[in-house]
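Yeah, one chain of the complex is gone here, protein chain that is, but the others are all in their spots.
So, chain A:
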Amino acid sequence: MTANAALGRHAARHGLEPGRLEAALEWQVTLWSGEMDDAGHRDWAAWLAAHPGNQRAWAEVERLAGRLGELPSDVARHSLKRSRRFSRRQALTLFGLAGAGALVARGGWVERAVADCRSGPGEQRDLTLPDGSSLKLNTASAVNLAFNGERRLRVLPGSEIALDSRGTGGGPLRLEMAEMALDAADSQVVLRDHGERLAVSVLAGRVRVLTGPGAIAASAAMGRAPRAATLLAGEAAWLSADGVRRVPLDRAAALDWTRGVMRADRLPLRDFLAELGRYRHGLLYCDDAVAERVVSGAFRVPDTDYALQSLAQALPVAVHYRTPWLVRVSAV
């Protein structure tokens, strides 16, 4: 059986056109790249809007991708590993446990050591970690925990989290992103992953930062040295593979989302919708004609429909719900 025969049968069973289903799968793969820009998102929206058949095909892909999303990634990572030769060693270095032979021999150590926390679009979560630290997840965020003697959180791309580890005892508390790591022991820190760079706000304590290749153990094993810096309470910074750029800390703004508020301070409408869109499934976008309209104010999240309603009252714009997951803002 060829792959395309399977696609054709699936399309037939669900009353879809095979070509559109294939295109929807291609869009899903593009969206998953972690590298899609504004133009790409608009192309996607245009494809969706072009034909009801595209929307039906997309809904089917979204349904199946949603089932995949039910898998906790810690379980998936360590039970779906393919090549033993590759994976076991890789998992070890990733978790900084290379050489821990006894743990490997026992089997299943990773599963015991890790847990998985995630929030969907429009969800926020409050969690207490095994060491007593408090962890808040903003919308569409995910972290994998490894608390087994060590304390380690892997922050997945696009996530926004607030971690308060004050008074939880000694030893490092590692936060890991791609090519970046923080030691946030005994501190209060908010961070948001913007893809190529990471925004960090230190509200209390001090945070040691490592950036560049070698920041996480897997690359360190290849002998590349990361760059280090320390951020103190009251400091904020952008971190990227290039290093650390310090910026003034706006304490209230950093914590806005933890109180269910999204604040806009003279934001172009395009940027405002991109920000608000994090709290929704699907796509929220606007016509070029209104993209530069300026939005200011405080909006309640994660209830974005109310925010959109307020927007339409404050500005001469109209909100069109093509489907619940495809919303366009235009001039009135």
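Note that in this section contacts are C-beta pairs under 8 Å (C-beta built on N, C-alpha and C of every residue); 3 or more make two chains touch, one makes a residue touch a chain; residues count from 1.
Going forward, contacts and distances are computed from a predicted model.
Asks: For the chain omitted from this view, which of "RNA polymerase sigma factor FecI", "3-oxoacyl-ACP reductase", "Branched-chain amino acid ABC transporter permease" or "Histidine--tRNA ligase" is its UniProt protein name?
Replies: Looking only at the record, the undisplayed chain corresponds to "RNA polymerase sigma factor FecI".
Asks: Using the definition of touch stated at the top, determine which of A:Glu35, A:Asp242, A:Asp265 or A:Asp303 touches the missing chain.
Replies: If we include the chain that is not displayed, A:Glu35 is the one touching it.
Asks: Touching the hidden chain in the complete assembly: which of A:Ala12, A:Ala46, A:Leu64 or A:Ala298 does that?
Replies: Here the residue in touch with the unshown chain is A:Leu64.
Asks: From the list A:Leu80, A:Val247 or A:Ala331, which touches the chain that is not on show?
Replies: A:Leu80
Asks: Spell out the interface residues on chain A facing the chain that's missing from view.
Replies: Interface with the chain not displayed, on the chain A side: 3, 6-7, 10, 13, 25-26, 28-29, 32-35, 61, 64-65, 67-68, 70-83, 86, 108, 111-116, 128, 130, 142, 147-148, 154, 156-157, 178, 195.
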